[in-house]
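With one protein chain removed, the remaining protein chains of the complex are shown where they sit.
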Amino acid sequence: MPDLSFLLLQTLNGLASASSLFIIAAGLTIVFGVTRIVNFAHGSFYMLGAYFAVTLIPRLFDIDRSFPIFFAGVLLAALGVGLIGVLMELVLLRRIYRVPELFQLLATFGVVLAVEDLVLKIWGPLDILGPRAPGLRHAVEILGHRFPAYELFMIAMGPLVLGLLWLLMHKTRFGVLVRAATQDREMVGALGVNQALLFTGTLFLGAFLAGLGGALQTPKLAANPHMDISIIAEAFVVTVVGGMGSVPGAFLAALIIGQLQAFGILIFPKITLVLVFLLMALVLVLRPWGLLGRPEAGHGRVVLPEGILGLKPFGPAERILTGGLALILVLLPWVGDSYLTKVVIEVLCFALAAFSLNFLIGNGGLVSFGHAAYFGLGAYGAGLLVTRLGVPMEPALLATPVIAGLGAALFGFFVVRLSGIYLAMLTLAFAQITYAVAFQWVEVTGGDNGVVGVWPSRWAASREVYYYIVLLVSAAAILVLRRSIYAPFGYTLRGARDSVVRADAIGIDVRTHRWVAFTVAGAAAGLAGGLFAFAKGSIDPTLISIPMSIDFLVMILVGGIQTVLGPLIGAAFFHSIKDFFMPLTFYWRLLLGLAIIAIVLVFPRGIVGGFESVKARVSRAGARQGGERAGA
Amino acid sequence: MSTGAGAILEIDHVDAAYGQAQILFGVSLNLKRGETVALMGRNGAGKSTTLKAVMGLVPARGRAVRFAGHDILGLAPYRIARLGLGYVPEDRRIFTDLTVYENLEVGAKAAIGNGRAAWTPDRLFSIFPNLAEMRGRRASQMSGGEQQMLTIARTLMGNPEAVLLDEPSEGLAPVIVEQMAEAVQRMKAEGIAVLLSEQNLYFAAAVADRSYIIEKGAIRHEGSMAEIQANAALREAYLSV
Partner (left out) sequence: MSLLSVEQLGKSFGGVVAARGVTFAVDAGKLLAVIGPNGAGKSTIFNMVGGQLAPDTGRVVLAGEDITATPPRHRWRLGVGRTFQIAQTFVSMTVAENVQMALISLNRRTRAWWPAAGALYRDEAVALLERVGMADNADRPCSELAYGDVKRVELAIALAGTPKLLLMDEPTAGMAPKERAQLMELTAGIARERTIGVLFTEHDMDAVFGHADDIIVLVRGEIIAAGRPAEVRNNARVRQVYLGGTEIGARPSSQAAEAAQP
């Protein structure tokens, strides 16, 4: 039997991490409750809190090296982040409350990219450890074990923040309005409350809490430019498990997850990350709105869905364009240099993955935040078969859609039971599980470093030959998927996206069709991942990471989710821009982030969608000259 | 139709639609200062949509909606509310996670400066004594009738000049319906103009000065309450089966 005092110590560790998780997640959940925006930039706020603290506190120590000064520094840092939250609300969010959810998300991710680059520019790439808190640098003896005093302080901070938030939410008019708006925004407006101010205040509070979480971490965790992404996934999990919009729910979820991490590491040291996401998957399947959340009140209004609208056959212009593009692709190895060929190989892989994602999102209305999981499963499947089992390229490549398809079938079984933002969060959770396995199961996957030596068979080793393999396979897969969009299966998915009620009423088993679609899309992404692995010659966890999933989303949103072929253009555009700017400037993330934000603000239908609306406007103008349309 | 002289609210040829479904077809009506007017009709006739259109809660088009000298057509609901127009929704839309007192707090808003005594929770509790006893209770634990009282009290906290009252008697037990009638009469006594949508003829007769009848999204009749009560043909055509 394990030592009781040791168990107590682990419990304390769990409580300390629960505190910091709660402080961060509380901000996220409050912002979501009021604005209904899932704010990816919350992780950036957290990171900024840490950097502000490591910059500010040493200066303040010039005045006096004491705990009150340390704490004042933490609060000042959080305050600064709160103001940045206000800035973000005023400049960006205020303009996008009415754009589709997916675009809001993308815009906040644009902020993530921009902030990441600014942080690199200002503070550099190296970790910066903050000063330790005066008066709390010692360890306390607890049942014969030494336990850091700062951790005890952190344990107290969680309930303290919960208490202060409770006071704020119940004893101030602002808090009461926040709670009212979380339940029914429209009614709050009809009672005369200016929502714009309320939203600004909410963003301040949310960003302040994220900044506080970041600043409080600095004595134990160095500020680094990657802490935004790593925290955002955890904060999402806490928010979703607790129920989005519920502060007490976030507290409860943080307590559970803190303990799960503390004890999980003793029992399953390899899969602590997996445990957390499994918990989320379990909670979502049993209680689709989280522990203390409640279902969103639907208004039952019929709105045009986001995604593919009409399917039109190609006109002459599109035919010529496609034909020309095909010709260029076929001739590419002769006309372009080796580097261009390499870039186009990557574009083709991403195009297939993006196309399969839009098959789900644009056609099926299933917004997946974790498509990289299946891309990664394919890549790892191929890579491990070749390097660990010595399987040749051909069968390994054939196995990739099977491996990824099986993964997608397993995860999809749960995913298709949910809808909307919770569905998206579950796909993210499954992607993180996959990522965690790849990251933590070092013996097999090579962990962080991945595996090298994933090369094609000898006959396919030259870049040109491999190029044609990729071109052939990805084009064939895209054509098959595209065909299905025009076939009854694709129509059925689109119909279920337009109206589940109607689909059900004409005898369609919506869930099963979605499950099949999820599996097929996963298989196609897996094939893309396999092709990509052989192109790069290596695999590593970034292929499964959140940024990879987001890249796929950006590709289809930039291309236009309401078009069938938009994702291909988006993939080409996005990857070549990234490839072009990355070596040229240190600021490619900043530029990319700003570009994404600009696209959401001025071009919310993507490149191809924008092209089509221009076309429609021109033809409407032509029709108007022919006389006014009958019947308004 | 009567002219808008002395009218605090004037709806002038308003159409409204939910997406493709058009609900209102050129609705015009007015409400004078201090007056109580019933907008009557069967369910589905367009009563609630009329009130929502005035409040900016459904997309509406038309010539104008004038309130206290402002054209409010197309304004955000909160701006309309701040001009002194209160709205009590049909489905109450109480903030069930909040206490009774907090619900009132959300509605609180400064008066426009008409010299009338501002509403306070205490003054409202004197009219709705039930609410006083449960001020600290969560609204989710209230009965339907109590929630209906609360939704009216919440709107009064905004010190409105006029109130849009959507189906106040719907789904309530007879004794509560009588209390509702008293509440509406009290508002009138306070000088607040009330436009209420109603299908309960007895309720309307007990509180309203005038009435409009709406059917299939258009106003079909305007007249005094006495006239409707006396006119069986009118009732047959628009209210009864």
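Labels for the chains are A and B, by order of writing; each one numbers its residues from 1.
Note that in this section a residue touches a chain if its C-beta (ideal position, glycine included) is under 8 Å from a C-beta of that chain, and two chains touch if they have at least 3 such contacts.
Small disclaimer: the values here were computed from a predicted structure and weren't measured.
J.: For the chain left out of this view, which of B:68, B:134 or B:205 touches it?
T.: B:205
J.: Determine which one of A:318, A:337, A:464 or A:509 touches the chain that has been left out.
T.: Residue touching the absent chain, from the options given: A:509.
J.: Touching the hidden chain in the complete assembly: which of A:263, A:441, A:468 or A:489 does that?
T.: Per the contact definition at the top, the residue touching the missing chain is A:489.
J.: Name every residue on chain B in touch with the hidden partner chain.
T.: Residues in contact with the chain left out: 17-23, 25, 42-45, 167, 169-171, 174, 177-178, 181-182, 185-186, 188-190, 199-207, 216-218, 235, 239-241.
J.: What residue numbers in chain A mark contact with the hidden partner chain?
T.: Output for chain A: 300-302, 304-305, 307-311, 480, 483-484, 486-492, 494-495, 497-499, 501-502, 504-509, 513, 516, 631.
Rule of thumb we're sticking to: only the chains that are shown with their structure count from here on.
J.: Report the inter-chain centroid distance for chain A and chain B in whole angstrom, where each centroid is the mean of the CA atoms.
T.: 45
J.: What residues of chain B sit close enough to touch chain A in their complex?
T.: Chain B residues touching chain A: 18-20, 55, 57, 76-78, 81-82, 87, 89, 93, 95-98, 102-103, 105-109, 154-155, 158.
J.: Residue numbers of chain A touching chain B in their complex, please.
T.: Residues 170, 173, 176-177, 179-180, 182-184, 186-195, 301-303 of chain A touch chain B in their complex.
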